[in-house]
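All protein chains but one are shown at their positions in the complex.
For reference, chains read A and B in written order, and residue numbers begin at 1 within each chain.
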Amino acid sequence: MNTLTKRDMTMTNLTDSASAVQTREAKLKVRDLAKLYGNVTALDHVSLDVQEGEFMTLLGPSGSGKTTLLQLISGLVHPSTGSVIIDGKDCTRAPIHTRDIGVVFQNYALFPHLTVSENVGFPLLMRKIAQKEIQRRVNEALEMVGLSHAEDRFPQQLSGGQQQRVALARCLVYKPAIILMDEPLGALDAKLRETMQIEIKRIHRETSTTMIFVTHDQEEALALSDRICLMEDGRIAQIGTPQEMYDRPTNRFTADFIGRSTIFDGTVKGGKLHTALGALALPSEARPQEGETGALMVRPNYMTLRKGDLAGRVVETVYNGAEVRVLLKAGDLEITASAPARGAPPRIGEDIAFGWATDDARYVRND
Amino acid sequence: MSIASEQVPGTRRPARRKLDTIFLAGPGLLYVALLLLVPAGALILLSFKNPETGQLELTVYRDLFSAGIYVQTLINTFVIAAQVTLVCVVVGYVVSAWLTMMSEKRRRLAIWLVLLPVWVSPLLKNFAWIVLLARKGIVAQMLTGLGYEGEIDLLFGRGAVIFGMAHALLPIAILTMLPTMLGIDRRLLSASQTMGADRRQAFWRVFMPLSMPGVTAAGLLVFIIAIGFFITPALLGSPRETMIGQLMITQVQQFFNMRLAGALATLLLVVTLLIVILYDRIFGISSASGGAGQRAHSSWFRRGGHAVLGAGAALTEPLSRLGLGAMAPKAMSVVAIVVVALLIVPVIAFPPMAFSGSSFLEFPPKSFSLQWFERYLTDPQWTGATLRSVGISVVVGLLATMLASLAAYGLARTKTKLGGIAFLLFLMPMIIPNIVIAVALFYIFAQFGLVATDFGIALGHTLTALPIVFVIMLLTFRGFDWRLGDAAATLGASPMQRIRHVLLPLIRGGALSAFLFGLLHSFDELTIALFVGGGVKQTLPKKMWDDILLSVSPTLAAAAVVVILLVTILFVIAERARPK
Partner (left out) sequence: MSTTLTRRHFMQSTAALGLASPMVITGTRARAQSSLIVGDMGGAFYEGFKTGFYDDFEKDFDISISATTMQPDPLPQFKMAVDTNTNLFDVALMTPEHMLRVQNLDGEYFEPLNLTIDNPEDFIDGNFTEYFAGIGIYAMIMGCRQDSMGENYPKTWTEFWNTESFQGRRGLWRSPVTTLEIALLADGVAPADIYPLDVDRAFAALDRIRKDIDIWWTSGAQATQLLQNGELDMMSAWSTRAYTAIASGAPAGLTWEGVYNIDGWTIPKGTEKVDLAREFIQYTMDPERQAKFTQKLALGPANQKAYDFIDPDLAKQFPTAPDNFDGLILLNAEYWAENQDALTERFEQWILS
C-alpha cells in the first residue's frame, strides 16, 4: 500500500513540476512502434513525439491505425515491436493501470452501477486517496465540466453530451500525464459536437494537459489541434500544425484528405505537369525533378470560374448558405470550385471556363 | 391498384380503437389461472375447511405445528435450499466468469456441456452418484489407491445432498448468470484499468457489481427450485436431510391426508412468496426477466454493497501482492473445468453400466452384455412408459408453444402496462415450488376424473413448461424487427401474407426451440407425473423412480442411455434453433 501511494505522489509531483518548468522534453515519445494482427499490419513502425501541454490529433480514415496507436499508448494493446515512453519512463510493457494516463472512450465507458460522482471519484479511489479529498476533487472536476448539479444521477439518466462531460471529468480529476480521447464526439449530433469542441478546447487551455485526440473528422482536427498527425495504412502521412497541413501538404494523401480540393495527377516534363487536361504550370515554389509523377492540388476557393484556360461543364451546384459549391466535369475529371452565393451562380449544364492563379496551387510529389 | 383502395386495409388506423394485442395472452393466462391459481387456492381453502361442517378452522395447522416434525422439516428445507443456493451461486459464478473469458466458438461448446445435464433428470444423475460414490465404489477405490486412509463416507448425509442438488441446479445458475456477464461491456474493465485499477480491483469494483443482477436472479431461481426437491434428499440424504416434498408425498400417497398436505403446501407457498417479496425488496428481480432494468436501489443498500465489494478487493490485495493475482484466471479455469467435468460425469457413467453383464448397477462394469437393452426394449412396462412419455411430451410441447406464442406475441406488441402483470403470471409456475403445484393439481384433478389420465399429466406438464417456452417465444418476438412487417405492408403484403412470408419464417427457429424445450421439460418431469399419474399412468421418469425404489437393475441404466441419447439429439436441435 505504501509503495503504491508513494509512486502516485512522485508522479503527481513530476507532473506538477514539469508543467511549471515547461521543459521541452517530449511528454510522450513513441519509437518505432508496430503492431501486427496475424498478417495484418495495424501499425507500421511509427515514431512520434508529443510535447507537454500539446493538443495532438491522430487523424485518418478508418483502418489507418490511429486507434491502434492510441491503444498502444494506453496499454490496452501490447505492441509487436517498439517502445512507448511517457515522461521519460519506458512504459512499453507496463500494465495499463500503472501508466498514469487518462482515456476518454468512444462510448465514454461510464460505469452504469456508479453515480456520476462515484464515476468521477473512481480513479481517486483506485489511488487510495482519502474520502474527503476525493469529494473535493470530484466537485472541482464536475464544476469544470459544468455538471455539479448531476452528481447523484446515474450515467444512463444523462444525455449524450452530459455523459461526455462526465467521462472528461473522470480523466481530469486525477491529472494524468496524458489524456487520450478516442473519437469522443463521434456519437453526438452536429450542434452538440461543436459545443463540446469548444468545451474541450477551453478545458485544454485551462488545465494545459497533454491531450491526444483521435478522430476521422478532418474539420474537427483542424478546429481543435495544436498539431495533427495524419495517418494512412498504419503509417504517419504527415505531422504538422493545422495551417501546415492545409496549406502545405507534403503528399497527395494529405492534400486529398485535409480540406476540399481538386487534384490533377500527372508527370513532370519540361517544368510542367502533364495531366489529362494538358500541361499545367507548376507553382514557383515547386522543385520537381524531370520525369517524376506528382499532383497539383487546388482548393475550391482558389478556383476561378468563367475565367481561365480550362473548360468544363457544370454537373451540380450545391448551395450551403455562405457560398455555392460548383461541381464541374472536364473530361473524366471532377473539379470542385466555389462561387459566391450572391450574383449569378453557374447553371447546371453550362459550359464554363475555369482556372487558378499558378501560385495558389500546391504541387505534391507522388511517393 | 389505386392508392385510395390501398389505404383502407392499411396497417395504421388510428381513428378506430384497436384491441390491444394483450388479449392474445388471454388463453395462456386463463390456463395459468385455471390450472395454477384455482387449484392452489382450492388446496389452501381445503386446509382451512372442516370437511364435515364446512366451517373454517385451524385444526390442521394446530396439528401441524404441534407435531414438531413438520416445522422442523420446513426449516430443514429452507436451510438446505439456502445452502444449495450458496454453492450454486459461488461455483456457478466461477464457471460463468470462465465462460465469458473464452472465444465465442469454444464458449458455445462449453455451454452445451453445461446445458446437456439439465435435461437429464436429477433422478438419474443422483442415482449415478450413489453408484460412483459408494463406500466401495470407484471414487472410494481411487481415493484409497491414492493413499487415503480411513473411512470413506461420501453418501447419505448433508454433504451428499447439497452436492447432488447443487449438481442438478448448477447449470440453471450458470445459465442465469451468464447473459448478464456476457452483457458487461469489456471496455469498462479496460477503462477502469486506465484509471489506475489493477485486474483485481477491476474485477471487484466493476465486473462484480455489474454481474450482480444475474447473480441475484440465479440465487432466487435456484432457491425456489431447490425448495421443491425430494429426489435428492431421498436418494442421497440421511433422515436429517428430509425435505418438505418428501413429507407431502407421504401425506398424499400413503395416508391420503389431503388436508395436511394442503396445509404444508400453504405454509411452503406463504414462506416462499414472503422470501420472493423480501428478495425483490432487497435486490429487485426485474433482472430475472432478462430485462436490463437498472433499478435505483436505496442508497444504504448500494453503499453496503459497495462496501462489501471494496472489502473483497482489500482482502484479496495481499494475494495479488504475492503475485497470486496473475494465477487467479488460471485457478478459475481449473475450477471451472473440474466443475463442468463433474456435471457431465453422471451422464457418461450410464452407458458403461447399461452394457454391464452384472445384474446390479456397478461402475466400472466387469463384463459386457446387451441383455439390459434387450430387456428394456421388450418389457412392455418400460416401452409403455417410454411411449407414454413421448406422446405426452409432444402434446405438451405443442400446447405450451401455442399458448406461449400467442401470449408472447401479445406481450411483445402490447402498449398497455398490463404486460408486466401478464409476464409475472406466466412465470408463476416457476416461482411456485413444483411440489405445491403437483399436490394442488392432484387435488383438483381428482374431482374431475383427471387423475390417473395421460391428459391430466399433459395438462400439468404444460403448466410447468409454460415459463421456459414463454420466455423463449418472448425473446423471439422481441428480437423480431416489426418494421419488417411494415416494410412488407408498404410493398403490398396483406396482414396474412405478412404473417406467412415475413413473421413465420423469421420466428420459426424460436418456435421450434420453444416446442422442443417444452417437450424436453415434460419428458423429464417427475413430480407432477408422480401425483397426477396416480401410479396408474406411468411416465418414463416415474417408471425410473419406481425402479430405483424397487429393483435397481441395469435395465434402468439402459433406459437412461436411451433417454440421454434422445435428449441429446433433441437438445442439439433445440439449441441450434434457439434465437441467439
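As a convention for this text, a contact is a pair of C-beta atoms (placed from the backbone, for glycine too) under 8 Å apart; a residue touches a chain by one contact, two chains touch by 3 or more.
Bear in mind the structure is a predicted one, so any value in this text is a computation, not a measurement.
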- Note on the structure: Contacts of the unshown chain among the visible ones are B
- Contact with the hidden chain, among B:137, B:228, B:429 or B:485, goes to B:137
- Query: In the full complex, which of B:83, B:333, B:497 or B:553 touches the chain missing from this view?
  - Reply: B:553
- Residue touching the undisplayed chain, where the options are B:51, B:239 or B:492: B:239
- Task: Quickly run down the residues of subunit B that touch the omitted chain.
- Result: 67-69, 72-73, 76, 130, 134-137, 153, 155-156, 234, 238-240, 242, 247, 250, 252-257, 358-362, 369, 371, 374-375, 378-381, 383-384, 387, 449, 451-453, 534-536, 538, 546-553
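The rule is simple: only the chains that are shown with their structure count from here on.
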- Taking each chain's centre as the mean of its CA atoms, subunit A sits from subunit B at a distance in Å of 53
- Please name which positions on subunit A make contact with subunit B in the complex. 1, 74-76, 95-103, 105, 107, 109, 111-113, 122-123, 125-127, 154, 156, 170, 174, 180
- Contact set on subunit B toward subunit A in their complex: 185, 187-188, 190-198, 201, 205-206, 209-210, 212, 294, 296, 317
